[in-house]
Each structure stands twice: as structure tokens, then as C-alpha cells.
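Each remark here refers to the structure printed beneath this line.
With one protein chain withheld, the remaining protein chains of the complex are depicted in position.
Should a chain be cited, it is by its letter among A and B, assigned in written order, with residues numbered from 1 in that chain.
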Amino acid sequence: MNFKNWTYLQRRIINWMAKIVLFLFTFLALLPLIMILFYVLRQGGNVLSWSFLTTLPGPTGSTGGMANSIVGSLVMVALASIVGIPLGIVSGVYLSEYGVGKTANILRFSLDLLTCVPSIIVGIFVYGIVVIRYGFSAYAGAFSLALIMLPIVARSSEEIFKLMPGHIREAGLALGLSRWRVILQILLPGCRKAVLTAIMLAVARIFGETAPLLFTALGNQFYARSLSQPTASMSVQIFNWARSGFADLEQQAWAGSFVLVTLILFMNLATRFLGRVRS
Amino acid sequence: MFLRYKRTCLAKIKALDLNPKLRNQRDQTQSLSPKKPKPPKKSEIHFADRAFYYGLKITSWGIIFLLLSMVVLIFKMSWPALHHFGFRFFFNTEWNSVTQEFGALALIHGTLFTSLGALILAVPVGVGVALFLNEIAPRRLAHALSFLIETLAAIPSVVYGFWGLFVLVPWLRQSLQPWLVDHFSWMPLFKGYPLGVGIMAASIVLAIMIVPTIASTCREVFRAIPQSHREAALALGATRWEMICLAVLKAGMSGVIGGIILGLGRALGETMAVTMVIGNRIELNWSLLAPAQTMASVLANQYAEADSDLHLSALTGVGLTLFAVSILVNGGARFVVWRIERKFRGAK
Partner (left out) sequence: MGVEEAQKNPVLRTDELQAYFGPFHAVKGVSVSIFPNQVIAVIGPSGCGKSTFIRCLNRLHEETPGAKVKGQVWLEGKDIYGKGVDPVLIRRRVGMVFQKPNPFPALSIFDNVAIGPKLMGLRRRALLEEKVEQSLKQAALWNEVKDKLNKLGTSLSGGQQQRLCIARALAINPPVILMDEPTSALDPISTARIEELVQELKNRVTVIMVTHNMQQASRISDKTGFFLLGSMIEYGDTVQVFTKPRDSRTEQYITGRFG
């Protein structure tokens, strides 16, 4: 073949340029992450104090803390988890162990539908079904969070159970265990860690959810006296502070972001660690 | 003869007890069997199994019913507005709660415009990240960087919006946009005043948020391409970049498209970050500098404070539109990704 030197040079240059451009793209993608973490740490770290975590927000225009929204978030996430996790695992078991046939396909389809629905639509649904009748409440907020978490838990636990090789189930059945015992005593304990990882990721995800809480739990300047009252949450509080227009409240929003981001990143790191232990 | 057989058996049993490894094995087999000394009757097992199965099935139908009721309820809630305005609802740019005139066109336009802008920014970056991590970076670096990219996906959207509002928007207002206005205001895309907030800010924030989605979908598809295709390209004397074009991008093209549509789906429904940086003005405007409103952001802004039933119903109608659009977009993406996966499973 007539080999031309300039062609070779050209190819090498293009190769190098492509590599550099791809590297720059990667850097460009990570730049916002670095900037966000930097700003949240610097701005939030300045304001963050023990009293910020333990006091109520002050009246409009004056500083305070976010104790009520931390409590509110924890309560709603806990409520959502109590409903969403078992339901999610149950559907995961159903899909992986009895996952053929019409019911399973419809369920799978509905869960996929729910995954791709924007979270604010879930908020509208809960507004229509709960808030219109009973008003803004922690229940309504938790309900919407549970709906967001359900498909995540269900589909990831389905994948996890499917990874369990079939001969292990058969070994259980061959010992004379009935099917439900195989599922409850062999399958679930065997996948404990992986399922835990999936749950943690789902919980981390709903901790940061804001949109559906805007018109289900609304928000509150004080502690909610009961679960059927409007309840503050960290993400909505940050949103309100950020839009307040007061410089000191904006500072508080940075501190709130600091708390929220730390919490979520910590949970993500923990799942990483769990995953490593498993493998 | 028989005695010898008996002796060897006894010796084996003894060995079982003495050898800890074998003993463990035996204990495990014992502990695996049901703890009840008496096995339950056959019909009993049968009943329990059936009850368990039907329990699961009923729960599943409960979830399906819940989702069905979601679609029905949202449709029912938006019916008054859809009925009142008819098809005009989708072609009217006016949204005024004083005159009770509600049309969603400006909102649909805002959603599509910001999402399109985000895609234009995010697609090269997202695909580039996937290629860099999968095909170029050494394995350890790729591992660390992919962890960071996943972290990017974990940051809540309200924090993105907040950061956008206080870091990105001032920079746009003071540096980029005045320069654009000075040099490019002859283009309709860059007409207007450097406000900072607006479609441009929303597109940039959205782009940042969908890069991880695009990158991770693309990486998964690229990983499904058999290694031997890459080796075949290299063995022909292709450089790394030529190998990427030949074996990775060409083969993975439909997967890349799937990832892009998935990113689009995420951009369409994103609420908080957009609400904070878009400027919240319901106007149909073709300039990137103009403030606007998207379907999701109008819901976040007005839903809790809707002042009339028609207003609430119109807002729900916007929600219904958004619902339909995201289902269509996500369905398309899934179909494309599913097809490429099937193709490679067939090839292997």
C-alpha cells in the first residue's frame, strides 16, 4: 500500500486532539460539581453552627435555624420509608419470583411509568387525593415521597433478586422448603446487603426531593404539632430562603444546603462502602 | 465381609464428627432444613404458599390501581379547564389569573426551548465523558471520575437551582450576557437585556443536571459492545480515536440516542432548579436572554396559591400535558435502548 507520511501525521494529530477534547469535556462536566461543593462548603460552613441546627427560623428578615425542617424531613422520610420500602420489596419479590404473566407485566409497566413521571406530577396527584380533602400535612408529603421511592426500590430489588442463581432456590425447594419459606428465609437474607444499598439510595434520593412537597407538606415556620399539619422540610426551607431576597436568609440557605448535601453525599458514600464489602 | 463394611461405615461416621470441616458441613445441612421437628402436612404447605402468592398479587394490583387512579384523577381534575378552553388551551399564549384566561403554549414553548438548549450543551459533554471514561482513561482514573460523575447526579435539584441563582446568574449578568448583547444582538437568539435569569441560565443548569444521565446510559451501551470489535479496529491499524468512531460510536449510536432522549425526559420534568433561575415570566420569547416559564416551574410557583377552581384546573391541565410528554419521551428512549441491547445479545 502506498503509505503517505502526511496522512499518518494527520491521523496522529487528530487522535491527540480528540483525546484532549474528550478529557476537557470530562473536566467541564466535573467543574460544576467542584464549584457547587466549594460554594456550599465555604458559604455554608461560615454560617453553620450548633444553634442553626437546633433553633427555629426567626420571623421574616431575621436569622434563625432549621431545626423544624430537619425534624420535618426526617419524619416525612421515615413515614415514606415505612410505606414505600416494604411495598417496593414486595413488588420486587413478585416481579422476580413470579414475574411472568399479565399481572407482572402490567406492574412492571406501571412502575416504569411512575419512574419517568416528573416528581411534581406526583405532587399534583397527592394534592388531588389528600390535600383537597384533609389540607396540607406531613401525611400528604410522606405519601408523595413514598410514591417516588416505590418504583426505585421495586425495580432495583427485582434486579437484585434476579441475580441470585436459580440453583440456590432449587436447593431450598429440594430440602422440602415451601416456596414462601425459600423466599423469606433464603432469598431475602441472602440479598440483605444489596437490598440495603438500594434502599439507602432511594432514601437519599427522596431526602433531596422538593417539588412534590411544595403543595403537599407546604412548609411551616414552627414545629408541626401533629402529622396532619403543614410540615417544614429541609429542601422546601432552602427554596424559600433562597427566594426571600434577604441577604442573611440567603446565607442560611447556604448553610441548609450544606446540611442537605452532606447528608445525601454521606448516604451515597455509605452505599459505596456497603457495595465494596459485598464484592 | 459384612463386618468390614460396618467397620468402615463406623470409621466414616467418626471422621465426620472429628473433622471440623465435615462436621460444619453436616450442621449446615441440618440447619437449612425446617426448624420444626415435624414437617407440616402437605395441604398446609400448599395453603401457605398460595396465601403468600395471592398476598403478593393483591399488593401488586393495589399498586397498579394506585397508578391508574393517578392518571384518571389528574385527567379528571384538569377536565374543567380543558373543557372550558378546548383545544385553544394548547395554542393560547395568554396566562392571566385576573382575566381567567389560561393557555399553555408559552409554557410548552418554555419547556421545549430550555430542554433543547440543555441538550445542545449536554450531549457532546455527556457522550465525551462516556467515551473518555470507557475508552481512554486508565482504569483507576476512570473509576474515581465515574464516582464523581455519580455524585453529580446525587446532588438535590434545589441545591443546583440555588447555586445557579447565586453563582451562575450573576456571572451571566455581568460577564457573558453583556458581551453577547454587544456582539450578537443582531441575532434574535441574543436580543434583549442581560438579566442573568432566563432561558439561558435554565438551559445551563439543566445541562449540568442531565450530563450524568446521558453519560451513564452511554457508558452502559458502550460496555455492551463486544471487546472484539474494538480489537478488530485496532488490529487494522486504527488509532484510538478511529477505533472509537469505527467500533464504538457507530455501533452504539442508537444507544447514544436512547441516552439523549432519557436526558431530555429528565430535563422536561425538572422543576426546582429551573424555577429558581428562569425568571418566572409567562411570555413566548425566542431570545435566550429572556425570562420565561416552563410547565414544571409554573406548577411549582402557582399550584399552592391557585386563586380559582379554573386556575387550579388549568394548572393541572399543564401537569397532564407534562405527564403525557414525559411518558412519550421516556417510552421512546426505553424502546431505543431495549432494541440495541437485544441486538448485541443476539450478536453474542
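Simple rule for what comes next: a contact is a pair of C-beta atoms (placed from the backbone, for glycine too) under 8 Å apart; a residue touches a chain by one contact, two chains touch by 3 or more.
Note that the structure is predicted; figures quoted are calculated from it, not measured.
Put simply, the missing chain touches A, B once the whole complex is considered.
From the set B:E150, B:E220, B:E242 or B:E283, the residue in touch with the chain omitted from the display is B:E242, counting the whole complex. Screening B:A153, B:L176, B:L189 or B:L234 for touch with the missing chain picks out B:L234.
Residues of chain A in touch with the missing chain: 1-4, 7-8, 11-12. Although one chain is not displayed, chain B still touches it through residues 138-139, 226, 228-239, 242, 246-247, 250-251, 253, 343, 347.
Just so we're on the same page, only the chains that are shown with their structure count from here on.
Look at where the CA atoms of chain A average out and do the same for chain B: the two points lie 12 Å apart. Listing the residues of chain B that touch chain A in their complex gives 32-34, 39, 45-46, 48-49, 52-53, 56-57, 59-61, 63-64, 66-70, 73-74, 77, 124-126, 128-129, 131-133, 136-137, 145, 147-152, 154-163, 165-167, 208, 211-212, 215, 239-242, 244, 265, 268-272, 276, 296, 299-300, 303-304, 316, 319, 322-323, 326-327, 329-331, 334.
The touching residues of chain A, counted against chain B in their complex, run 11-12, 14-15, 18-19, 21-26, 28-30, 32-33, 35-36, 39-40, 87, 90-91, 93-94, 98, 103-104, 106-107, 110-114, 116-125, 127-129, 136, 147, 150, 172, 175-181, 183, 204-205, 207-211, 214-215, 218, 235, 238-239, 242-243, 250, 253-254, 257, 260-261, 264-265, 268, 272.
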